[in-house]
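Just below is one structure, and these are the notes that go with it.
With one protein chain removed, the remaining protein chains of the complex are shown where they sit.
Here the chain labels run A and B in written order, and each chain numbers its own residues starting at 1.
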């Protein structure tokens, strides 16, 4: 595999999940393949799970690791072409990416959506600029529009908890005080195409995700309809996509509660974390044994390890 | 050993000090025991000695190391139960600790006292929340009320400089422009119980440490009385404990000077560092050959190594 930008880059999604589960049993079976190779992990945004699980995954494969916080440790980067660089941005990504690619064999990048300009976010300027100028494999550690490592971890977690029947999987919007990107919702939705499931997305009017991504899903404005008899309920906030980056609804009507979970088929609860308690979901649901959020986070390590293995294979 | 929260957690204090001195002679005798294990070092506060010495100690034992600055690199954490998380804290420690504990075999935490709410500080909310939700060994890298790695390093240093007679050891309060926690004073005092010494604590009125901790010490408001014939003088500032977190005295009457040291028994000078020159102690005392502060800092590595070894033993 040359780059890992979305899960569509995977040569074989099912195989990637299976390999992750093998790493979960023995993380060190390939601990020599990273020898004398270096992964650079570049963070434009905060990170807990991604930072630590990707680092651990790389360690398990024997890679050297260099972590850099782009917003605090180095020069502010310019991404526009042809600019007269007289402002605070003192280095162009053309140089930065080309330079870093000489020091690293694989480059992981985390760069969130700004949620102010849809075109810019969808152009994935940071990720694609690095991809264009770096000439080394790029590992998406959450970009403007996708979070594929999370989606693979989610797939692993669903597989580990799969009922015997074809499951009903629900992605439901939930409230949040800040405008959040669509990356997790997008990638989860793309991922579900690889699973034999009835897939519903529930959200208030105005919060529909990009229809090019959700075209195979059953979409509803009725959260109860979606939750009814569900086997997996994934809660997540995102800002409006049509009214790009706006918060349209601030009440707690869509918060996931114990009462709402009662109409599900004893559903497993999922969230990518970090999660705001009693805003997105009530304590009772999150602390219930049916909550998979900690398991999802654990599977981030093996998702990353499975993907990085493919990137190493691509350069070996 | 399951956790290292205070020196009382050590199965055998003397043995821990002895092992540290063995590591000081050969740091690499156990450099295979950390293989394929990972220590996460989490910093909520600034650190120089603790950060570098703990990292070095972990390296000497062959551990993988992941360092994270909680205040700048990841999400602000919520520690209160039942909160509606609508503010700036976007992740609850319940999730953060449980997640991190899946990526790490040992978790080191540095989280200072806030000095605004005695009950909260004494509840050791950060350390105990991680201990409760992480389910992995916790290494105290300085908490609200204790700094046990420093105390072990101090014990090593005293042992290396022990006179032939039973020593007089003095902990004296000294002035400082900012309100500082009681952690070092507490842990040094607890540690002295393991040493055969006459132990005095001198401080101005209103600056008495927690009497539950100092119950075996001779306490005086007269610095000269304490210094007289002393073999070790440990200077340290702390804010008022009774008038919690307040600064009651701002003049330099209690600064440690060359003149004051003259009434000691050619005492060794100790401080945990960082130390404010000519505020806590005069240049002359700090630059004198009797100053042990650099030696204390060196021993931090071997104290940490001795403690981490015990934590590894507990999970192997």
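Definition applied: a contact is a pair of C-beta atoms (placed from the backbone, for glycine too) under 8 Å apart; a residue touches a chain by one contact, two chains touch by 3 or more.
What you see is a predicted model, and the numbers here were worked out from it, not measured in a lab.
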Hidden-chain contact residue, picked from the options B:39, B:85 or B:297: B:297
Selected from A:40, A:108, A:175 or A:274 as touching the chain missing from the view: A:40
Of B:6, B:19 or B:47, the one touching the omitted chain in the full complex: B:47
Residues of subunit A (touch criterion as defined above) contacting the omitted chain: 36, 38, 40, 64, 66, 68, 72-75, 78, 81-87, 90-92, 94-96, 98-100, 102-104
Positions on subunit B where the hidden chain makes contact: 27-28, 31, 43, 46-49, 51-53, 55-56, 59, 69, 72, 177, 273-279, 283, 286-287, 293-294, 297-298, 301
